[in-house]
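In this view, the complex is presented without one of its protein chains, the others remaining in place.
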Amino acid sequence: MQKLDVAILGATGAVGQRFIQLLEGHPWFRVCEVVGSHRSAGKPYAEAARWILNDNPPASAAGLTVKALDDPLQSPLVFSALPKEAAITRELALAEAGHVVCTNASANRMLADVPLLLPEVNAEHLGLLDVQRRKRGWNGGALIANSNCTVMPVVMALKPLTKYGIRRLHLVSEQAVSGAGYPGLSSMDMIDNILPYVPGDESKMETESLKMLGSFDGDGIRALDMVVSATCTRVPVIDGHLINISVELDEGPALASIIDDWVAWRAADPIPALPSAPAYPLQYLDQVDRPQPRRDRDAGHGMQTSIGRLRECPILGYKFAALSHNTVRGAAGCSILNAELAAVEGYIEGFHAVETAQAL
Amino acid sequence: MQKLDVAILGATGAVGQRFIQLLEGHPWFRVCEVVGSHRSAGKPYAEAARWILNDNPPASAAGLTVKALDDPLQSPLVFSALPKEAAITRELALAEAGHVVCTNASANRMLADVPLLLPEVNAEHLGLLDVQRRKRGWNGGALIANSNCTVMPVVMALKPLTKYGIRRLHLVSEQAVSGAGYPGLSSMDMIDNILPYVPGDESKMETESLKMLGSFDGDGIRALDMVVSATCTRVPVIDGHLINISVELDEGPALASIIDDWVAWRAADPIPALPSAPAYPLQYLDQVDRPQPRRDRDAGHGMQTSIGRLRECPILGYKFAALSHNTVRGAAGCSILNAELAAVEGYIEGFHAVETAQAL
Amino acid sequence: MQKLDVAILGATGAVGQRFIQLLEGHPWFRVCEVVGSHRSAGKPYAEAARWILNDNPPASAAGLTVKALDDPLQSPLVFSALPKEAAITRELALAEAGHVVCTNASANRMLADVPLLLPEVNAEHLGLLDVQRRKRGWNGGALIANSNCTVMPVVMALKPLTKYGIRRLHLVSEQAVSGAGYPGLSSMDMIDNILPYVPGDESKMETESLKMLGSFDGDGIRALDMVVSATCTRVPVIDGHLINISVELDEGPALASIIDDWVAWRAADPIPALPSAPAYPLQYLDQVDRPQPRRDRDAGHGMQTSIGRLRECPILGYKFAALSHNTVRGAAGCSILNAELAAVEGYIEGFHAVETAQAL
Partner (left out) sequence: MQKLDVAILGATGAVGQRFIQLLEGHPWFRVCEVVGSHRSAGKPYAEAARWILNDNPPASAAGLTVKALDDPLQSPLVFSALPKEAAITRELALAEAGHVVCTNASANRMLADVPLLLPEVNAEHLGLLDVQRRKRGWNGGALIANSNCTVMPVVMALKPLTKYGIRRLHLVSEQAVSGAGYPGLSSMDMIDNILPYVPGDESKMETESLKMLGSFDGDGIRALDMVVSATCTRVPVIDGHLINISVELDEGPALASIIDDWVAWRAADPIPALPSAPAYPLQYLDQVDRPQPRRDRDAGHGMQTSIGRLRECPILGYKFAALSHNTVRGAAGCSILNAELAAVEGYIEGFHAVETAQAL
C-alpha cells in the first residue's frame, strides 16, 4: 500500500515530536515534510529539534530538511502543532489551499464550522467539513481541531452517561508538565511543589466540553446545555492528566450501572478498526487508588482513558477520577485518529480508499 | 520563669519529631519525657529516633531516655502523636490519671465530649473540658484533640465566612507526603506520579469540619448543618496541603468583600498573644498562581493559612484555594497552640498563671 | 512450539513482577508457578501481588495460585527474586533437586562455582555449571547468578576496553529507587533530596566487577587484577542507574578509538540471536548531556547499555558515563537472558533443542 504524504507544522516542539514519534511506522501515513521556525528552517530535523522524548528521533524523520512556516507544502494531509498565534492564519490558509489540516492548536477550535473532533464521542461532527467547504468555498481543504488535552478524558468518560442527562459538572484537574511544552515549566516551580493554576485551561474546560458533547444538526453544532466549573492545577508528573470529576445527572442510575456503561461502551464503526483507535476506549479500574498517571497513561498505547473511584457525591450525586495521556490521546494521537477517520470517510482526496478498505 | 514539664507520646515518629522541634526553646514548655515503642524504650532519644527532619535532633531531647508506652509519666502536659490503635485507650487513661493530653491522633476526635480545638476558630469549645471532667469524674486531667491536617486550612478559611451562611462545600485536596508519616508512602509511588486516594481522609473532611465549625451549648457541640463532599489526593510534595474549595453561601457577598473578611480576620483574645499563634491567621495572596506548597507553607512559621484564587464558581458560587503546613499548623503546631490556650485558660494545674500573665 | 515451564520465586515483589512482565509472550518460556511468602500462599497472584509496574498484571499470571516457599516445584527452570536470607539455602536446594535456577539474589553470587553471568561479557563462565555438577553431585540442576544492577553497565562498557588493559576504576553511581524494591525508599527521603549512600552496593561494585571480567580456566574464575573504588548514591529516578566512570588503561588509545570499539562491539554467537538480547549491546550517544535515565533506560527494550561523555580524565586518563535499566538489564532481563543462553547451550534438560534451533 502506498502511504499518504503528511506534513507536520511546529515539528520541532514537544507536540510536534510526539507526532513524529507516533507516525513512525504508521500503516497509512508517512511524514515527508517538517515545518519549523525561521531559526530551524534549512537544517536537518535531527539537528534543528532538541529531541525531548525518549531515545532519539526516528531515522525516517531525522534526515528531513526543516521548512519555514510560509513555505508551500505538497502533502495533502497536514498536522499542526503550531503555537496559537502562528496557527490562526496559517491553518486557514493551508485549508484554503486544499490541504486537510488536523490541528492540535487552540487558535481555531471554537470557530462555528470547525469540528472539535473526538471520534469515539462525536464522529458525526465531521459533517461540519461539508459546511466548511460550502461556506468558505474550499476545494478539498478542511480544518479539523482536537480539544484541549484536559477536556478529553472528561468528555470520554461522560459520553456513555449522556443518556442519563448531564446537568452540572465540577472538575479539578491535576495536570502533567508536558502539557506546557518544552521548556515550558521551570524545574524551580515543579520540585517539591504544585501550581494551583494553569493559564487558560479553565475556560477551555468550561466551553470546549459543551461543544464536543453537542449535536450536529447538518449546519452547525448545538452545544450541550450543561453547567461546568473547572479548576486546573499542575503537578510534578511528566505525562498524564488526572481529573477529579463530580457530576449531576437528571436520572439516578446505580453506581454499578454506570460502571457497566463504561465497560460496555464502544465507538461506532468504522472507528474501532482505525489504526490508532484503542481496543477499548475506556477502562474502569477497581483498585481504590487508581488511575495513576505513571501507571495508567500508557494504557491502549496512550489512547485509552482510565476511570476509577466512582462513588456518591453528597453534592452533585456522583464523583470519580479520569485520566488519559495528554500528549498522545490529548494531542498528537487524537489528531492522527481524527485524520484516520477523515480519510476513511472520504474527506482526504489523496487517500486511496480501496487499499484502505483492504487494510480495514 | 520556670517551664512546665511535658511528655511526648510517639516521640520517635514523624509528628513526634515535629513536636520536639517546635518545642525547642518554647517559652512555657520543656520536653522532659519522650515515649516510644517497646523497641525504642530504654535507648537515648537520638539513637532511638531516625531523625527525618532537617539537621539533627535538638541537644535537649537527644539525651532523654525513651520510655515505654505503659510507663507512668510525671509531666502534667502530654502531647500525643500515637498511632490510632495505641491512642484509643492510652490517651483516656492518662487523662483519667490527671494529665492534660493534647492529641494529634484521630482515635478519640469524634467523642462527644472531646473538643476538636482550633483556637482561632472555636476557642469556646474548650468549655467541653468542664463537661469531660464532670461526666468522667476526671480530676485535673483532660483530652483535647486537633483535627485531621487537611481539614484545618479549610476551616480556617471558612470561619470568617460563616456569617454569610455556609450551605455546601466541595473539596479536592492535593496533600503532601509527610501526612502519611515516615516511611509512609513509597518513593516508587511518588516519583512522576500522584495518587488519587488518601485512605480515611475523605470521611474525616466530611465530619470533622462540621464539628469544628459547630457551636458549644454548654453541654456539647452542635455540628454545623452543611453538606460536604471531599476528594483527597496525594502529590509529590514534602509538606503543605493545598485544597481546592468550592463553597455555596446563603448570602451573595462580592468577591472583594470576602477578601476583606479574610484579611481583617483576627482571633479573639488571648489567642493572638499565645507563643505559637501567627501574627495573622490568614493571608490572601494576589498572584494568580498562589498559594503554592513550597513557597507558602512556612508563612507565619508554618502556622498561617494562605488563600488565593478567589473567583466565581458556576455551580456553588465561590471557589478558591487554601494551603497550610500539614505537620506544623495541621499537627504538632496546632496541638501546642491548643495547649497554650488551655494553659492560659487555667485548665493545666501545673502552669503558673501569674508568670504566664507576665509573659503575655 | 511447546514452551518450557518456569517458576518464579519472590514473584510478588518488585523484581518478581518484572520477571512476570518480561516473560509475558516469551517465545520459549511460560510462567506456570509463582512462589511468594506465607502471607501470599494460596491466593490468586493478582490478589497477592500489589502490582507496582504499569497497567495490571498480565492475564496469564493473574490467575495462578501463589505457592509457598517450601512447596515442591515442577518447573525445570526457576527464576529467583528472593530476598537474600531466603535465597541462601532455597536456591541451592532447588538446584540440588534438579532445577536450573537463575537468580537475581546476591546471596550466592560470590560462591566460587557460581557463574556471575552476563552473556555478552563472559558467556564462557557458563562452563562453571559443569564444575558445579561435578563437585556438588547435582544431576541436571544448576545455579546461575547475575550481578548487582549497578555493576552491569560498568562491566558492559569496560568489556570492549579490556584489550587495552584495565588498571584502575573509579565509580560514582546515581541510582534509581527501584533498585531498593517496593516499598523500598520512603518518599520522605526522595523528594527534593538525594542520598549519598546505598547500603551494600559499594562493596558489590568492588568485588563483582572483578569476577565478571575474570577468566574461566576450566575449574574456576580467575578474577581480573584491577583496583576499583566505588561510591554509590541514590537519586529521585524510578528506573535507570547512571554511573560516572573514570578508568586507567595500560595503553593510551585515542578517544575516537574507544568510541569505535564500543560501537563495533558485538556479543559472540549464539547470543545475538537469543530472544532477550538487544540488537546492539551498547550505544554511544553524541549529545553532551546524555545518557539520561528517563530518556535512555528503555533503549533496546531496556537491555542495551548507553554510554556518553567520553573525555580525558586528568587523573586516570579516561572518563565517561554509562547507564542501563536496573530492573530489566540489571535484574530480571539479565536472568532471562542467562536462562536463554543456558538453554541453547544444553544446560536445561527440558528445553527442546531442535525446536529452539528452528526458532533461532
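Order of writing sets the chain letters: A, B and C. Residues in each chain are counted from 1.
By our rule, a contact is a pair of C-beta atoms (placed from the backbone, for glycine too) under 8 Å apart; a residue touches a chain by one contact, two chains touch by 3 or more.
Model, not experiment: these values are computed from the prediction.
> Could you tell me which of the visible chains the hidden chain touches?
The chain that is not shown touches these displayed chains: A, B, C.
> If I consider the whole complex, including the chain that's not displayed, which of C:P196, C:G218 or C:G252 touches that chain?
C:P196
> With the full complex in mind, choose from B:A299, B:L316, B:A331 or B:I348 the residue touching the hidden chain.
Only one listed residue reaches the unshown chain, and that is B:A299.
> Extract the touching residues of subunit A with respect to the undisplayed chain.
14, 52, 177-178, 182-192, 236-238
> To test your reading of the contact rule: which positions on subunit C touch the chain that is missing from view?
Contacting residues on subunit C, toward the hidden partner: 168, 170, 172, 174, 189, 191-197, 199, 206, 227-229, 231, 233, 235-238, 242, 244, 246, 288-295, 308-309, 313-316, 319, 321.
> If the missing chain were put back, which residues of subunit B would it touch?
52-56, 191-192, 238, 285, 294-296, 298-299
As a working rule, only the chains that are shown with their structure count from here on.
> Taking each chain's centre as the mean of its CA atoms, which one is most distant from subunit C?
When every chain centre is compared against subunit C, the largest gap points to B.
> If you average the CA atoms of subunit A and of subunit C, how many Å lie between those two points?
Measuring from centre to centre gives 40 Å for this pair.
> Please report how many Å separate the Cα centroid of subunit A from that of subunit B, as a whole number.
Subunit A and subunit B have C-alpha centres separated by 44 Å.
> Centroid of subunit B to centroid of subunit C, CA atoms only: how many Å?
Roughly 48 Å, centre to centre.
> In subunit C, what residues contact two or more other chains?
If we look for residues of subunit C contacting two or more partner chains, we find 52, 191-192, 238.
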